[in-house]
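The structure's right below; bear with me while I get my questions together.
What you see is the complex with one protein chain gone and the rest in place.
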Amino acid sequence: MIGIGIVKGLVQTAKNLIGTYTDKERLVTIEYPEERQPLTEATRQFPFLVYDGDDPMKGLRCTACQICEKECPPKCIYIVKSKDKRVDYKGQNQFYPAIYDIDYSVCMSCQICVEVCPFESIKMDTAFELSTADRFGGLLVNKHQLAKSNTHYHQIHPTEAAASDEAMNLERAKAAAKAKADVEAKAKAAAAKAAATPTASPEASPELPKPAAALPKMPM
Amino acid sequence: MASLDQIFVTLKEQLVQLFPAVLQPYVGVLLSIVAIMAVFPGIFALTTVVERKLLARFQNRPGPNRVGIPLTKIRLAGFGQFAADGIKSLTKEDIIPRNADRKVHFIAPFVLVVPAFLALSVLPIGRNMTALDFPETGLLFFFAIGAATELSVFMAGWSSRNKYSLLGAMRGIAQMLSYEIPLILSSLTVVMMVGSLSLVTIVERQTSVQWGFFHSWHVFTPWGFAGFLLFLTAACAEANRTPFDLPEAESELVAGYFTEYSGFKFALFFLGEYLGMFAISGVAISLFLGGWSAPFTFLDWVPSWLWFFGKLFAFILFFIWLRGTLPRLRVDQLMNLAWKFMLPMCLLNLLVVGVWHFTAEWNELLRWSLATVLLAGPYWLFSRSFEARFKPRTYRYAADSPAAPVVAPVAPQVPI
Amino acid sequence: MNFIFAILAGLTVGAAFAAMTLRNLVHCALCLTVSLIGLALLYLQLGAEFAGFVQVLVYVGAVAILILFAVLLTRGGEAPVGRITNSLGAGLLVAAAVFGVLAWAIIGSSALKALPKETPQPALLVKAVGDKLMGEFVLPLQGIALLLTAALLGAVVIAMREKSSPAGVAVDSRSATRNP
Partner (left out) sequence: MTPLAAYLLVSALLFAIGFAGALTRRNSILVLVGVELMLNAANLNFLAFWRYGPNPEALTGVMFVLFAIAVAAAEAAVGLALIIAIYRHYCSSNVEDVATMKG
């Protein structure tokens, strides 16, 4: 009969109405600014630059290699290389970014910059409350705003940060081993030089691998 | 308590006395107008918030609960929302489409709101409280005024030059025209019984005491109950409320006939819709639920206007409840319901009223059972035949899918 | 009373004039509606409340909407139509002549002058109307009922599209595709 279904439906919604007042389980809404859902570890919003140590600008891992700038699909990264060089975490002399800007309004959070970065320097952040009153410049962030400490990275993505640190330590160890090898080689060479002064010139070649090891990274 | 019952009437008289005798009738009219223009939009403002909160609760959501007093932490459980909405719609840009017919586009919302106020003014909202009393034609006036709604819907839909507007307007007009017939026929039962078109008389007739403790509301009779249900359904359709909100079906027609309206004119449409709902609820209350009278005699001390507004609010809550429950009808279902179910039931109800009228001397029990059988039997039959057409739908290609494996073995034969 | 009458008469006649002269058909229909509402108000002025509200209910609520529907169904709302026929002069002349004769008859009539100038407002009781309808005028009422039924059926039959039974075609095509 017409009407029975209507009454059933009305009873159902009435149960909902009363249930929301008696049973808190029914109200699944999180009232956002006051209550927050804990972010999962997989959360990724926009990229940031990782630095080590205390001084953000000095500890910036970025070497301004510009791979991310070239790979970025919406072209939202803008980098200007520095004129001078400084020592990076591996102890090598590297450039550093004089300007590093990301336009968050253009960024599509694809994470490709993170994938391609060889220096573990750009990572995805979890901050999402980025609204601003300025439509044009408000979301264009510079390196000072982008720089966040490794501690922060450990806080938001602990697993990934540990992996990243491990990779860096490996690199560092490699570099240290190489440096040690270099030093030993140098010492050997010096010893050899000292031992046989006239026949020193053909033995100078072991010094060359250092620039050669840097070379494979260059052609992009 | 009689003083509290008549407090507004006395207040108006006192206020009118302050003016010179020449102006007194005009001041009286003005006061009534001001009262109506203040009270019902106030209820409208309240309803918008209550509706949103309740709809949210029906769907297990908290609903609006933030807007309170600005610059303070007081939230008023979200009841400041209507002020925020009002300010927003008043300050929004008023957009008129380039191809629109500007004059008609401009007039349409007013054609909706002004008659809605007029319709509200004939309602007896309390003892001796009727702003515009037509002793001969009150109900007819209400239905005549209701005709302007269709005109407004058409004007809005046509002048916008938008396919959704026009579709919504056409649906709306077809729906309102179809449901006006059950609406008028079901209210005709009361007119037949009371013998008057005046809403005041109809309400007064329902204040008589029956069996010593309750007032003889029309809904407490078989024909009155059937008429009330029919009227309620038709009223739902006339007020464009879910499940009959096809004219503004937001999931298919953007917003129906007021798609192209924004800002103040949109607010007027919104107001007009709700005022129409209040007016039709008020008429339902006056016709079937005893108007301003209390249900039981021992509750007579409560002021009459409080009863009216209490019932009005109950109606509003019921409409919200329906909106939170029922899905929207399809156009053909809508028309079928009006013409093939409600119209025959209304005509039958008219017959039952006649029977009821002429069996006044009979035994109460016999009279009741006769009327109930006359109504319930055909209702059962009608709804059976009606529901037979609403079997779960089958889809041709979905039904064919078991045949697909039969086709598959044939396919390898093709190369041979 | 005279002032109100003048306003209402002006509204009615002006709207009627607009309804007959405007180019856009929908505007014409809307002006007709205004004119009909003006007429209903004139009925109220005459004390015929019932007739006035019935006028609004039937004309504004049904006939005007019907005309608007017809305008849209015949695509009249899209472009302004040509205003006149070739017989503009003749038509206007005939209409003016009709008005002239009627006005002359009204103003010059002695029978009208013989009527009392101010009569008390007669009460139009709905009950009296009902009694009359069911008593004296019951035969015309039945006739009207018959007429309305016939008109309803007639309108449906005339305006109904010829059925092409899309369901049957669909079934045929389906069986046709499945058989080979």
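Going by the order they are written in, the chains are A, B and C; count residues from 1 in each one.
Note that in this section contacts are C-beta pairs under 8 Å (C-beta built on N, C-alpha and C of every residue); 3 or more make two chains touch, one makes a residue touch a chain.
The structure presented is a predicted model; accordingly, all values stated were derived computationally and were not measured.
Q: Give me the visible chains that the unshown chain touches, in label order.
A: The chain that is not shown touches these displayed chains: C.
Q: Of the residues in subunit C, which ones touch the absent chain?
A: 1, 5, 9, 12-13, 16-17, 19-21, 25, 28-29, 32, 35-36, 39, 42-43, 46-48, 50-51, 54-55, 58-59, 62-63, 66-67, 69-71, 73-74, 76, 81-85, 87-88, 90-92, 94-96, 98-99, 102-103, 106-107, 112-113, 115, 117-119, 121-122, 124, 128-129, 132-133, 137, 140, 144, 147-148, 150-152, 154-156, 158-159, 161
Here, only the chains that are shown with their structure count from here on.
Q: Report back the single chain whose CA centre is most distant from the CA centre of subunit C.
A: The most remote chain is A.
Q: Find me the chain with the mean Cα position closest to the mean of all the protein Cα atoms on display.
A: Central chain is B.
Q: Tell me the chain pair with the top count of C-beta pairs in contact.
A: Greatest number of C-beta pairs in contact occurs for B-C.
Q: Distance-wise, how many Å sit between the C-alpha centres of subunit A and subunit B, to the nearest whole number?
A: The answer is 60 Å.
Q: As a quick test, compute the distance in whole Å between the mean CA positions of subunit B and subunit C.
A: 28
Q: Can you list the subunit B residues touching subunit A in their complex?
A: 54, 57-62, 65, 321-322, 324-326, 341, 379-380, 382-384, 386-387
Q: Can you tell me which positions in subunit C touch subunit B when the two form their complex?
A: On the subunit C side, the touching residues are 24, 26-27, 30, 33, 40, 49-50, 53-54, 56-57, 60-62, 64-65, 68-69, 72, 77, 124-127, 170, 174, 178.
Q: Quick one: which bits of subunit A touch subunit B in the complex? Just the residue numbers, please.
A: 1-3, 6, 9-10, 12-14, 16-17, 19-21, 26-29, 31
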